[in-house]
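A protein chain is absent from this complex, but the other protein chains hold their places.
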Amino acid sequence: MSKYVAWVTQALFIISLLSGLIVVFVYYPSNAYDSVQKLSFITPFGLFFRELHYFSSEIFIFSILVHILIELSKKEIKINFKSWIYSIFALLVALVLMFTGFVLKADQSANAAAEVAFSLLKDTPFLDKFLPLVRDNFVFYWKFFVWHGLFLPLIIEYAILKHVRKLSVNISYFTIALGVTLLVSLFLNLPRDIGLDEKVLHVKGPWFFWGAENMLQAGLSVLGINVVIILPFLLLIGMYKSNTKLLKILLLLWVIIYAYFSV
Amino acid sequence: MRIFQYSLFVSIFIIGVSLYMNLEKPIAKPSSPDQCMSCHSSTTNMDKSHPIEVFGCFKCHGGNRYATNKKDAHRGVVLNPSRLEYANRFCGECHSDVVKRVSSSMMQSQNGILNVLKFQWGELSTPIGLEGVVELKDKNSTSLAESHFRKACASCHVNQHEDVFDDKKYARGGGCVDCHRIEKGHQEKNHYVHSKLSSKIPSKNCLKCHNRSNRIGISYFGKFESEGYGTPYKHGEFSHKLDGSRFYYELPADIHHTKAGLDCIDCHTEKGVMGDGKKNHHMEDAEDIKCNDCHKPKFKKADSLAVMLSDLNGNIPETKSIAYTNKKNSPIYNLQKDKNSTKFYRKRDGKAFDMSNMSNKPYHTLDIHKRLDCTSCHSSWVPSCYGCHEVYFENGKQFDWVKREVTKGSWQEFRSFLRFESPSLGVGYNKKIMPFAPGCQVIGTLFKDKKVEKFHAMAMAGWDPHTTQKEVRSCEDCHFNPASLGLGRGNLDIKNNRIFFEPFYNSKKSGMPFSYPIDGFVSSDGKQFQTTSRKDARSFNKKELQKIVGAYKCILCHDRYSDKIYKDFNKSKILFNSGKTVCLD
Partner (left out) sequence: MLRLIVIFFMLGLHLNAEDCVDCHKKEAQKCQSSNHYTLSNAINITRKAWGIKDSNVTLQTIPHSKIDVKKPSDLVDDFLRRKCLKCHLNVKNSGERGMKRQRGCLACHSKHSKKGRCQTKKIAMSKCLSCHNKEFVGTDYKGLFPKDYSHSFRTPLQKDGKYPSQRYGIDFHHLNQDIHYKLGMSCVDCHNNKNGKNWKKNITCKDCHKELSKSNHKEYHSNISCSACHSSWNMSSYELSVFRDDTADYAKWKDLTLQEDAYLNKFLKKALKSKKKIKPVMPDWVDMKQKKGVWYSGWRYRRWEDMVLGVDMNGTIKILRPIFQYRVSYRDANGSMVLDDVSSVDGKPLEAWAPYSPHTITKKAKSCERCHNTEIKKGGVYSLKIPKVIYNGKALSKTQTDRLKSYKYKKIRAKMLN
């Protein structure tokens, strides 16, 4: 079972990668919103591949979480520490990839999310130095595009390779992953793009960001948010050495609190 | 691993279904310039400057230009992008300067009205500085003048919502289209006719609003708002209807209309109408054109705006030499000079009229009348509505045109009587002598919970009534007519250089809270009865009255401008008084 989930997760990653390779051809950072709309409505099979890219990535994240859950329920961690660190790093990069992907759709919510991220970065000590890496004064989405389309995939691939030791493209798992993705996309819709001219009262970022957004609104400081965000990763690192109940309970507690704020 | 095989099997099935479904989906045919045209292909063009083949729909109306289904495509669509809250985003993308000016213009803010109203009703110390509709939008005002403004005046501003008017015939507002729309959009048998817009604004668009209060718009066309009889009856119905229960009768129309059929926009420049971006306090500040701009024109080389405007108009030739307004230096591109002639072109159709300049005859050059505004002689009549009885019912309910909902407090207007003959004269806002009429003579009665309060704010105002005629009033009509002098209707006489005046109207007995005659701007000894709302505007003073009436004894015989005594009238008077002239022997 554990192996089964792991392989499907990997297959999902590959689907996401391949569908991304397709949609990247019609994406123009200088004309981002329009190119996304064009892709969705006019390009033949454009929406199909966009949905494939979106849902495979979302399910990828979910299956990673399931994978972690399964592994943590076991008594001991089999991989070595270095590999363990790479795995956690991969999770972090996956989330950043998700976030940059969200921004790249370039609608109103994407803009808002990017602005929020910028100001979070700006107010965070040390990390603020990295702001120029994502912010571009000329073409808003260019740097996100470069990160999402080039560097982050390379980095995550490297991390995943370090984690799994071998990359196998088993056609069966690939088929199952594709099936799951398509099944989900049959029943769920893409979250709708909010036009740049539309008047909306409230825009939201990607789902994993909701908790942070609400905490900010509830009055938590930027530093606090950083701590909240980094905490589960630290806990995970800590678990390698002492896979105690305490850390597990703490992680569970974190999940419950974050979920509470998300809703 | 049975579950593995099952899921593999199911997955293959799902992939098959999904591929089939996607292949079956029709592929959207790209249409140009935006996807809207895949449905709205039958829509006609709104004018020649914005062809749909080039602009598409999205540029002006927003929405999603790529979407091919109605729901997605219409998300965020703006039906009327020319409403000023959207205009910046749509019209303003190209016409940003105009949108900005209109948004702060008087026709949008109506601040002129609010300035004067609050000043006259004693809620403001000087009649300047307010923002009009804009400042009332989010305010809960308790002021009486503001309440009146909300429930009466505020119905007419450029950005009023057209849908609040029950009778669509009299609907006003809508932003740019309030003036620029010449035909409303409508569905025809197999195509949709888009609202037609034009820069050749027909006067009827102006008249949607400019038909009340000083009634310039209808006066220009020779309509005088009547006492409301609707006579003569035609086909068993009232005739001469304006709107609601208002009627008119025909008086001589303005010569610019009768002789050349000019529209409002033939004189009123773009800057004068849409604002100049500055904050103006009164209509005359915003106004650009003056009689002299055309009748005593100064020609200059046509600037780029002039070329653009005449090109846009299409009927008016481009020439090198055109007139400019003196005040704001805007091009009067339809008044042009070439080698042999000066021509005025009607904007509606480009019909040319030969312009002769203002005559240099003595009446325009002599010093005796140099303080006169053109209107003081050339206006043949002024709509004068005496006594504006404003009644306020605190417990009543009436529509608030700013908030667009029914709120507490209602107003009802009554009047005493109407006149058009022998306009009163006074010293106008420009320190020149011009026609005056009530503006406004408010006699207020406030029905509050348990008490009745009264106030009155009597004011006269001077304006160009737009009833210009070539023929002017006779000398006597100003120099010995009490109504023209501002004394009111009654019997005027002079004895021993003293002016005697006995008014006909008895205000006190007629229920008014003051004793001077209601049509009296000033007493015979120069005491001003009624206020004005401009710093420099006033009635004649004692000295002026005596000077005007004093000249009458000369006018009796010397009733021509060409008479030599007027060459230097002061000298003539000195000569006469010292007995050196042969007169009256």
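The first chain written gets the first letter, and so on, giving A and B; residue counts start at 1 in each chain.
The rule is short, and it goes like this: a contact is a pair of C-beta atoms (placed from the backbone, for glycine too) under 8 Å apart; a residue touches a chain by one contact, two chains touch by 3 or more.
Keep in mind it's a predicted model, so treat the numbers as computed, not measured.
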Chains in view that touch the one left out, judged over the entire complex: B
Absent-chain contact - pick from B:Tyr505, B:Phe529 or B:Tyr566: B:Tyr505
Among B:Gly222, B:Pro297 or B:Pro383, the residue in touch with the chain that has been omitted: B:Gly222
Hidden partner chain, touching residue among B:Phe299, B:Phe514, B:Tyr552 or B:Phe569: B:Tyr552
Sole contact to the chain not displayed, among B:Val164, B:Leu207 or B:Val391: B:Val391
Residues of chain B in contact with the chain not shown: 222, 226-238, 245, 249-252, 380, 387, 389, 391, 393, 413-418, 443, 445, 447, 452, 474, 476-477, 480-481, 483, 489-494, 500, 502-506, 508-512, 552-554, 556-557, 583-584
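In this text, only the chains that are shown with their structure count from here on.
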Of chain A, residues touching chain B in the complex: 4, 34, 37-38, 40-42, 44-45, 48, 172, 175-180, 182-183, 185-186, 192, 195, 197-199
Contacting residues of chain B [partner chain A, same complex]: 1, 3-4, 7-8, 10-15, 17-18, 22, 27-28, 30, 35, 62-68, 72, 75-76, 78, 89
